[in-house]
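Missing here is one protein chain; the remaining ones are kept as they sit in the complex.
For chain A:
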Amino acid sequence: MSEYFRKYIKKEHYANHQYQFMNQLQLKPQIQNFFQKLHIGSIQQLLNQAFKRRLWKETDGDDWDIMWAEKEWIHEVMDHTHLQSNQKINHFRNHYELTRKDLMIKNFKRYKKNLEREGKNEEANNYNFFPLTFHLPSEYPIFFEEFKRQSNNGDTKTAWIMKPIGKSQGKGIFIFNKIQQISQWKNTLRYNQDNPQAEAYIVQKYIADPLLIGGKKFDMRIYLLCTSYQPLTLYLYRTGFARFTHHRYDNEDISNTYVHLTNVAIQKTSDNYDEKLGGKWNLQTLKLYLMTKYGQEKVAETFYNIQMLMIRSLQAVQKIIINDKHCFELYGFDILLDAQLKPWLLEVNASPSMTSNTPVDFELKCGLLDDVFTIIDLEKVLTGNEEQIGGFDLICKGNPIKLPVNSTFTTYLGAFNNRSQQLKKIAKSTAIRLAQSYQEGQTKAIEVGSKGQKEKEEKDKQMRSSSKGPQVMQNGVNGSIKTTNQSKQNTIIKRNTTNLPALGTAQNKSNIKRYPLQNAGQQSQQIQQSQNNSSKKNNPNEDSMLSANQKLQKLTQESKINQFQPYKQQSQYNDVMGMGSRNLQKNEE
């Protein structure tokens, strides 16, 4: 559970057990050492840190609750494994339909065609966020036709970008504008269509007029969490990055990868690379820049388009991806803005890089992972209807979620990330809700208990009344009230005595004796209090009832000030927590 939640929610109010995770990631040891030296983190460190903060334990056995696995593991193992209902995995079975460059484009094209066939031309026209793409070698003839057509039209400057399908981090990518430039590639084994070893590539029309900032090209990395494809449930993280190239953009010089590729893996090898800054801007800074230059409306529109682009991307594969309640997936979208501020989707990553190159970066990604785990909600404390959880905003649940008309935002993407405040707030309201339902559960249990007791009493009564007179009967009624109260007392006692010494200490007795005429509720309070005292004495390290009460009392006051709780809930909450505050007073005495 998130540290914010732990602070407010009582252990007994949710299904609390020691959560265990399994980490299937493997990292080369020397890289890890390298990062350790710099006091920054690899994904391994980051995950461990994120899990540690939630007090989760790593396990090698089958008793895990959450699995953080590599994509390959999913392909190999998941089909043969039976998962328990509570187990969660960080990938969908066939996520490659979205995350492999060629399949993604194929699916988008197919979905667009379907929409056109259904007569939804307007929506189909929105699928214009990916550049003209061909699969090589299979679509080489069509690509060659297109290339020739453009050359005939006198457009010899249009550049194309070749990307190997199976590689990431900018490996094997090159740009060309003459067909001869790929002849070398063509002549190798790879081109042969019938060769099973042929390495698949995609060729894309290069976006030649990217938006430049400070004369440099950049792309954006934005995080999207999908918890379900049916209904499509998407959470968008407010913070992302703009990653800059370290060299000035030059349209003519297409051979210099430092100029054209923004991948951190590529830029790290550049001489100009500045470790301290990592060549990145926070999305908020980018938004600020764009707003200053282009004005608020234009930027709001652009960011809204980015959000819609992401929703549309997932909608296109919604029916293809095998939905599984055990799975969730964090996607890293790479998006490029052109000079007209139109967003273009470059690719979607199923395992977005979680390595961090600055302490701020480390903290941010730790927060991101923490929020992912909060949304996954292993502890089952959330309602599932929360519009914001940490830095994530719910943007789609079945259908895209529209913000109110009078809202100043069109999307929260790039807005101030108020995750810690928001988590505190949500933890407080969740604590209240859980305490409330717990109380309701208790009352029901009491009612059920007292009902059973009543029935028993009545049976006894009937038996007694048959032998004794009316006076006795009256006594019997009084007696039944007494016993009802007694039974209520027992229930509460029972609840609190699960791991405490039995009642009946001299002090407890004297307490009860001292207030013989008080009603049973008060008596039970007394008992509770004395138990608290004793539990405190016996288990001084344990998170005592009192301190929890103290916290909750404080929270009541805070929530009064913040007025984040509706009045009804507030009063109910006070009813629930009033007991705690009285206890506190007595303890102080």
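To be clear about the criterion, a contact is a pair of C-beta atoms (placed from the backbone, for glycine too) under 8 Å apart; a residue touches a chain by one contact, two chains touch by 3 or more; residues count from 1.
Just so we're on the same page, contacts and distances are computed from a predicted model.
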Pick from "Ribonucleases P/MRP protein subunit POP1-domain-containing protein", "Glutaredoxin-related protein 5, mitochondrial", "SWR1-complex protein 4 isoform X3" or "Rab-GAP TBC domain-containing protein" the UniProt protein name of the chain that isn't shown here. "Rab-GAP TBC domain-containing protein"
Pick from A:K57, A:K157 or A:K293: which residue touches the chain that isn't shown? A:K293
Going by the contact rule already stated, which one of A:Y96, A:W281 or A:Y331 would touch the omitted chain in the full complex? A:W281
Of A:G166, A:G215, A:G384 or A:G398, the residue touching the omitted chain is A:G215
Kindly note down the residues of chain A that lie in touch with the hidden chain. 211-216, 244, 248, 274, 276-277, 281-282, 285, 288-289, 291-296, 298
